[in-house]
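Before we start, here is the structure in question, set down as structure tokens.
One protein chain omitted, others in place.
So that you can tell them apart, the chains are marked A, B and C in the order they are listed, and the count of residues begins at 1 in each.
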């Protein structure tokens, strides 16, 4: 029953959570890029605070629904981290993207197209969020050299692509942690691009040589039916499957 | 009828468009590298202007042929971008290369050879064009450090290979956008090289073990013919395909 | 008998060796990061010395068990290197990880999960150890620019990901050798990520097209049983395998 309630909660909360993550990202972006003061600053902080309460409530509801077991906490560390660190909240947008139904079911070219679209979306979100956090922390750090939003996004791209000119680089612990995350994402991007191309080239390289292609399951089923038919004509109908008697 | 007219137009315009793109690239290269003055400058600008008019006419003709629908504009955003940004025009040369008939039809080693040739050509064109645009915009930018054609091409190679020494780097929005394009192209180049090698190694690693290779469609067709033949000898000729009656 | 004794020795020494490697790494880490003085320094050096003696004894025992042949020495150069260079000792922790039974036996998704976990563990250990050694040697070098543990770990990550900002770089022979090791590890990490994703995408891209899939060995065995059964009905039982007489 708690599993049923949990599934109902997740379904009901799906879109509100997506909106809350988006609202938080907009408020955080505004507060970092425009550095608002007075009433504007209060508004940005208020939106971030309200959405944060929203995330805490979601976490607590799900914890209670699971029966408050420690094993649930251990199995959902990412959810705890998202509650503790507001910086990571916006990545929930990615998490929702992963849940997109299409990505799970498709095959062949459709799969490759979806992987490419999802990969590009994830990379852009990571560059945007990474640049934002690094600008937020590096701007205030002594010896920091990333001071404008343009430089931060440029630095994030240079890091994700593992180019690393060295015209900008983070000097704080948080900035460097974000940088490591971007580097690892960059390695994953290279991997996704290469793997997708590999799948395409390997499939393409096998075209146009039908007789040399691996025989298919459909072909073999047809042969099994031929033999079955032959057996029937010999007076004793087969049953459509090979008999398993020892010879 | 409009589809037919559009196909005729595209066929008729294929080579003139290629020439116009090439002429534009030569004129732009000349104006950026040699920085001509007086009559020379007028000539370069004239060639660029005439070819630009050519691109606009092509776009308008195709828009009219499609019936002027907004859906055509939405489905051909790249063509609109090429008209709006002269910098992107030369990439049309790549677009034509993609249309090369051979690339579409080959398999196995032939496919890999064509991918390698096309990939190398695309990479060189991107380095040349990227270097050119960056030189054009960075030379005039305050704080810019890319001042000669040699430095610009060197920087473009260092960026495409994702090495990024940091001896040269762009400081303008346009220069950085070009740099991101080169980085992404570099990741694609790594992907293409790896995928092509993978396809080759996976094919090679399976050689010399014929009995352990997947059985082929040709083999299975031969077996189906054997059974068919056997059935015929039993008095009732098969029809060459497995019969689909339920057993 | 010496082979048997050697296997018994390796089994008996497995866990003590793992502990000794770990103890050495802790002592070395402490001496490099905290730069202890007085009694603390003596303790760290004592632990490192005792574990070193432990490694020498292991090497000598295994050399004697092999009969002291030069061919054994030639075939176990890594073990000799580990004895000669204390810096490499901690990599034994990796060596033990490689021996984990699970990694050898699994297939498909289980294999990919284990490769990912092992790869991530190996990369983290290499970054930690690389940063430690580089800090140890670069801190004392004239012109060296890596002075704190945080900078050393940051530099190791930037090197492994082949980003190379250039904000920190080694200037000594040992530091540069470690850097080359980290770069090669980084290339291997990219390779492992890409290969694992490739295997997954290639498997996924083939899903949902059962009739077009290569026919399986199980299917073919069923067909062979069908034919066998048919032959038996014709009066002469087959023996369950194809007869090898020339036709």
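Convention: contacts are C-beta pairs under 8 Å (C-beta built on N, C-alpha and C of every residue); 3 or more make two chains touch, one makes a residue touch a chain.
Bear in mind that the values here come from a model prediction, so they are computed numbers and not experimental data.
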Residues of chain C in contact with the chain not shown: 105-108, 111-112, 115, 159, 162-166, 169, 173, 176, 179-180, 183-184, 186-188, 190-192, 194-196, 198-199, 202-203, 214-221, 223-224, 227-228, 230-231, 234-236, 238, 241-247
Chain not shown, touching residues in chain A: 162-166, 194, 198, 214-215, 220
Absent-chain interface as seen on chain B, which is shown: 150, 154, 157-158, 161-167, 189-190, 193-194, 196-198, 200-202, 204-216, 219-220, 222-223, 225-230, 232-234, 237-240
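In this section, only the chains that are shown with their structure count from here on.
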Greatest separation from chain B - chain, by CA centre: C
Equivalent-chain rotation between chain C and chain B, CA atoms, steps of 5 degrees: 180
Mean-CA-position distance for chain B and chain A (Å): 28
Touching two or more other chains - residue numbers and ranges from chain C: 162-166, 194, 198, 214-215, 220
